[in-house]
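I have a structure I would like to understand better, so I am pasting it below and will then ask my questions one at a time.
Missing here: one protein chain of the complex. Every other protein chain is in place.
Moving on to chain A:
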Amino acid sequence: MTTRVSPSEFILRTPAIGPAIALVVAVVVFGLTTDTFFNVDNLSLVVQQSLVIGTLALGQTLVILTAGIDLANAAIAVLSTLLIAKLTINGTDAPIALVVGIVAAALIGAVTGGLVTGLRLPPFIVTLGLLTIVTAASRLYAQGQSFPVTDPTLGWLGTTQYLFGQIEVTYGMAVMLAMFVGLWYALTKTAWGKHVYAVGNDPEAARLSGIHVRRTVLSVYVVAGLCYGIAAWQALGRVPNADPNAFQLGNLDSITAVVIGGTSLFGGRGSVLGTLVGALIVAVLRSGLTQAGIDNLYQDVATGALVIAAVAVDRFSRGRQR
């Protein structure tokens, strides 16, 4: 194949390319302007710092690919951490508590999907309502307390190992990588993945071509819920303490990662690779700007500008397409 591909077509086909370039540029710039950014353990930390939001964002990506949005994802993960921690503290075996927490998250995902498909309610409204309900449920369940956990199973994802005696890696990174590969495969190589994209692109056309739209959307919310449950496990690995006040901005942070990663809010276009890159960009900005001695708040300014730039690129390339 030697067909000439114009730049706009190239971006359209591989929406992760822009964010990937931005990531590389940011890493190089911070590496050159600070003494400490390129330290191996610093680079490892940047990845560790992106794990929770990154995992939430993987679920969020699936939902956004169907032209939905999930405002409740971080709240679900927080409830899940509370379930896991409180059950364990009250004497349940940690692995069982863990499974209960993750399954609970998937069940809430099923409820979300059920409301979106069964009652045909807009995902924004359904998840806004669930955000409030789940947050309240967490507070009721926690009774104003937070729950420190010491069980090694619960903190397992935060355990560090050294590759080549040098590079600090955690099991959390491995799980993130495995989830990414699994979802990438499911989205690009299976019929289910093609259905997800088709439904997000044009649900009517998808229905006419024989795709079971509602079942596909429902399954997306369940898988997303599973991701949030695993995010809860990741969160306990990072901070071994289930706190009902944690991750209040996790929903927006995960949407930020997805959007910076080039996935279109209009649905049907994007990739989990982009989301991974998006989550890393946010962590790189935070770490790099801190090490360059720049006020915390400029990180937010930079992130906000990237969100707008990313959507502008998406919009522009779509415009060209027509």
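Just so it is clear, a contact is a pair of C-beta atoms (placed from the backbone, for glycine too) under 8 Å apart; a residue touches a chain by one contact, two chains touch by 3 or more; residues count from 1.
The rule is short, and it goes like this: contacts and distances are computed from a predicted model.
In the listed set "Fructose transport system substrate-binding protein", "acetate--CoA ligase", "Methionine biosynthesis protein MetW" or "Multicomponent Na+:H+ antiporter subunit D", the entry agreeing with the UniProt name of the missing subunit chain is "Fructose transport system substrate-binding protein". Considering the whole complex, the residue from A:Gly91, A:Gly144 or A:Gly165 that touches the absent chain is A:Gly144.
Against the chain not shown here, chain A presents residues 6-8, 10-12, 18, 21-22, 25-26, 29-30, 33-34, 36, 39, 41-42, 45, 48-49, 52, 139, 142, 144-146, 148, 158, 235, 238-241, 243-249, 283, 286-298, 302, 305-306, 309-310, 312-313, 316-317, 320.
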